[in-house]
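The block underneath contains the structure these notes are about, expressed in structure tokens.
Left out: one protein chain. Kept in place: all the others.
Order of writing sets the labels: A, B and C. Residues in every chain begin at 1.
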Amino acid sequence: MTPFLTSDRWYDIRDLGNLSSAILEALDKVLPFEVVYILAAVIGFVASFLLFVLPSQLFVGVYGERRLIGRMQSRLGPNRVGPFGLLQPIADAIKLIQKEALTPTQADRAVMYVAPILFVMPAVLLWAVIPFGEHMVIADIPVSLMYFLAVSSLPVIATFMAGWSANNKYSLFGAMRIVSMVISYESPLVLTLLGAVVLTGTISLSGMVAWADEFNIWVVFVQPLALVIYFICVSAELNRTPVDIAEAESEIVAGYLTEYSGMKWGLFYGMDIGYALAASGFITTVFLGGWTFFGLEAWIPGWLIFIAKTYLIYFLFIWTRGTLPRLRADQLMAFAWKFLLPLGVFNLLIVSTERMLWFEQDYAKGLVYVFAAVNIALSAVLVYVWARFNGYRPERTPTRPRLVKQAGGYIPVGERS
Amino acid sequence: MTRELTGSEAAALAEALVPGSVDRTTETACYLKPDRLVETLRALRDDPEANLVHLTNLCGVDYWDHFEVVYHIQSFEKNHLACFKVEAWDREKPEVPSVTPVFHGAWMQECEAYDLFGIQFAGHPNLYRILLWEGYPGWPLRKDFLAMPGGLQPGLGEFAGVARRQEPPVKVIE
Amino acid sequence: MMDGFGPSLAFWVLAAITLVAAGGVMVSRNLLHAVLFLILTFVGVAGFFVLLSADFIAMAQVIIYVGAIAVLVLFAVLLTPRSSRDNSETRWAAPGILLAVCLAAIFLFVVHDTAWRTVDAAPANLSAASLGRALLSTWVVPFEIASVLLTAALVGAIMLTRSPEEEAEDALA
Partner (left out) sequence: MSGVIKSEPFVINIGPQHPSTHGVFRIKATVDGEKVIDAEMVMGYLHRSMEKLAEERTYTQNIPFTDRTDYLSSMSNNLGYCLAVEKLAGIEVPPRGNAIRVIMAELQRLASHCMAVGAFANDTGAWQTPVMWAFREREKILDIFEVTSGARLTCNYMRIGGVAFDLRPEFEPMVRRVLRDFPPFIDEMEGLLSGNEIFIARTKGVGVLTPEMATNASLSGPMLRGSGIAWDIRKADPYCGYEQYDFDIPIGYNGDSYDRFIVRLEEMRQSVRIIQQALDGLPGGPFRTEVPLALRPPKGEAYARIESPRGELGYYLVSDEGPSPYRFHIRPPSFINLSALKEMTVGGTVADAIVVLGSIDIVVGEIDR
């Protein structure tokens, strides 16, 4: 065993941290403290970027997404650069760096320049609070769920800056749409998360994983509705395709990205995937029990379980992207205000009542399974009833047109021919 | 099978509704008087017997000394197709009445005929050069407009290249 | 927690960022730039909260001010006609500067004359739970008054932005 390894498990990547701390300690003896302090911060940032952001972004995000979408669209996807096209993301990045980053003459230059940078920073910062395994979290702050929400509300401002500064009407449309959409979707998003928080009684992500581990149940089983609403809301905030009205390709060309090119565009594109991955990690941690798997984590490294779950959720993002058409902006707003927000309130009401009952029963372990069964049934009923209440009826339109044998004039509906 | 009305059949239909509207007939077409055109077509459209509701085709033809505008109008219920024509004899400024008030679908085709033949459609709500740009010299489908570059163009008396150099062909729109 | 190289460095950087951004809000002619500077100010203030070990408040600051209020302000900017370019309304510059100088004098006076008590450690129970408990027990009356005030402000804003046609409709009803 080398002096740097503290754990006897080969897969424990925390040992890399021991290596860097050993280097820093050695440097501390020769260099002034201030330099080492900043150096440590830089190393931490670069290491987290290299370890979490780059591989997941490039290889899972870009390559995996393109391959999977390719399969869904019955084509091959990238398969030329490197083995199985694995080096395609790198080739893309090189191409993007070579391209000229144009700025329109009438654009607000400073804002347009800063926007992609501002967009990238939160994507990296988000990973700081997500626990990859037991004690494997960069910053285990007690309010990590709020931290995640706070940091993930920053890129919206960057996209707005991008859309506004380009001085292009399509971009302005995109900016307008993203701001109105964030206003609509932020409230149901926070409301549903509040359901999970009330249930587990903590706003620490590690605490939520610990709760799932303790009660041997994932939050998703007790809060199925919350996961659905959160998934929809986060898709809308991240501009994933079924609800990507801010960069709706077929309507407003590329929305806020219309005037971007080269690596500036590349940063937006790459970090879009980064946010989706971070949101998948967040969903995994909050709703799917993080790195635990009903005791399986004793044999399989926790971070592997975590990553597997994250990619599963990310696959859902890809799947919806590959199959669903896009809603119109006004329909999307109506959906948030009329459907998701009331459901979120109902959900919160239910979970608060349950929490109160549970408290009176002194947090009996078996009761949470009862809640799970009740909530799953209740969610289905709630969605159905609320949809009916809102005037929604399942589409009964015949999906086939009428057939007539003989050409002639207008045939009114209902008249047989 | 669609019955293609002969000129005299079409003329009989038109004459029954609007007396004195027919100029002359040929084997395939019925020539209407330009001043009675809109009235006649409206009557033919609204009459259940004629029922000519669908203006299929509208185009202009240049016969060197005069222009003709051809209307192919059909009926869905009767399943027949009639061909009406009007003539415009003014070479410099040919003008026929517009049938857009009767058939909404005529507006783009009339714009096209105006664009390529220079036929003015009186009463058209928005007659503009739909395919070519504003300020294009000449009317390309006229017979005296030569397709080869440098050919003589009607109404200009000059060569195309010269005309283009004198005034910018593209008018800056706002 | 204000000792040590890191926190003091962070303090000075944050102070510089916040002050410059706050100045930018005032001097920038472009309405949108002013809003963006305002957001930067909010983020800087959130940084101060982090330095003071008030994690929860810091996060709430970012969520509410940056995530919600700033976005609303941006929305308002979008709906303002001719907001994009020069906002050259400077008639009130002189009284504004006068007021600012007076205010600064008062603040400096207060800062200088107050006997500041310094504590050695951060308060022990600065968790979200204790904060919630404090808000709903000790400070429940001010908390409720604040929410009533906000509701009144909301209703007032709606009343103010109504068009004459709508008022006429209401009068009829």
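Please note the rule applied: a contact is a pair of C-beta atoms (placed from the backbone, for glycine too) under 8 Å apart; a residue touches a chain by one contact, two chains touch by 3 or more.
Given the structure is predicted, the values throughout are model-derived calculations rather than measurements.
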Which of A:Ile23, A:Met72 or A:Ile183 contacts the chain that the document leaves out: A:Met72
Sole contact to the chain not displayed, among A:Arg80, A:Lys95, A:Arg109 or A:Lys169: A:Lys169
On chain A, residues whose C-beta touches the chain left out of the figure: 69, 72-75, 169-170, 173, 241-242, 244-245, 248-253, 321-331, 395, 397-413, 417
Touching residues (missing chain, whole complex) on chain B: 1-2, 28-29, 53-57, 59, 61-62, 70, 72, 76, 79, 81, 83, 103-109, 112, 116, 129-133, 140-141, 145, 147
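The working rule: only the chains that are shown with their structure count from here on.
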Distance between chain centroids, defined by C-alpha means - chain B, chain C (Å): 69
Chain centre separation (chain A, chain C; CA means) in Å: 29
Residues of chain A that touch chain B when the two form their complex: 407-410
Footprint of chain A on chain C - complex, ascending: 5-6, 9, 30, 32-33, 36, 39, 46, 55-56, 59-60, 62-63, 66-68, 70-72, 74-75, 78, 84, 127-128
Chain B - residues contacting chain A, complex: 76-77, 79
